[in-house]
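The structure under discussion appears below in the form of C-alpha cells.
Omission of a single protein chain aside, the complex is shown with its protein chains in their original locations.
Letters are used for the chains, namely A and B, taken in the order the chains are written, and counting of residues starts over at 1 for each.
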C-alpha cells in the first residue's frame, strides 16, 4: 500500500469564500503515483468545509443564501461569550460537512461529469489548512 | 492491497425516490473477495445522495418532509436562470450528503442491526450513476 499526504493552505481575502480546488486535487493525485485508492480531502479547522457540487455562479449564490438561512450569523451564540464571533461558521461547517472521500481509479479522480470540489471558508482572512491524503496502490 | 470498482446505474420512475441498495452493496462486497477494508458508496451526480438509516415507511415519509422543509422546491433559485429547475435537488444533496464509507469486516458489511443503505434521488427520471469502490485485503 502507498500513501501520499499534502497540506493546502488558504488565506481568503473575504471572510466567506468558496474556492474550487478540483484541479489542485487532480494534480496531487497524479503526483502521488497511486492508481487505485481513496483520496481524503478534509478541513483541519472547525469553521470551514469541503464539499462536492456544481461550478455554477447562480447555484453558488443559492448555496450561500441557504447556508445563511439554516445556520445564520447571530450575535447571541453562547460561543461568543469566549470573545469569538464565528458561531455561525461552526454550524455552517457541521451542515456542509468538513470532508469528502474521492475515489481514485486508473490514476485519476473518478468523478461524475459535473462534480467539482470546493473548499468552503466560513471564517477566513487568516491562514487555514486542508489535508489531502491518498492511500492505495 | 486489493481494490474493486463498480458503477450502479439508476433511472427512477419518479423525480424523487429512495432506493434501498443494501443487498446490492453486500453482493458487490462479497464478489470483491476483500475481507478487511472500506467500501465507498458515492453518488456521481450532484442532485442525488447516499445515506444510512432505517427501512421504515413512516420514517422515510418523515425524511422527505424534513428535506423539503429545509431545502424546499422553489421557483426563484438563481440556479434556475440557467434553465434548470432543480436547485432544491442540489441543496438536498448537500444536506443529506452524497457519500458514505462502509466498513468491511470478515468479508461482510459491518453494519449495525438497523442500518440500511439508501440511494436518494432528488432529480430523477434519467440515468445517473453511483460508484462503489472497495479497498482492502
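Here, a residue touches a chain if its C-beta (ideal position, glycine included) is under 8 Å from a C-beta of that chain, and two chains touch if they have at least 3 such contacts.
Fair warning: this is a prediction, and the values are worked out from it, not measured in the lab.
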{"item": "Contact with the hidden chain (one of A:91, A:104 or A:120)", "value": "A:91"}
{"item": "Absent-chain interface as seen on chain B, which is shown", "value": "1, 36-38, 51-54, 56-59, 61-63, 66, 70, 95-97, 100-101, 103, 105, 110-112, 114-115, 135-137"}
{"item": "Contact footprint on chain A, counting only the chain that is left out", "value": "1, 3, 5, 38, 40, 42-46, 70-71, 77-82, 87, 90-91, 93-95, 97-99, 101, 129, 131, 133, 135"}
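One rule holds in what follows: only the chains that are shown with their structure count from here on.
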{"item": "Whole-Å gap between the CA centroids of chain A and chain B", "value": "20"}
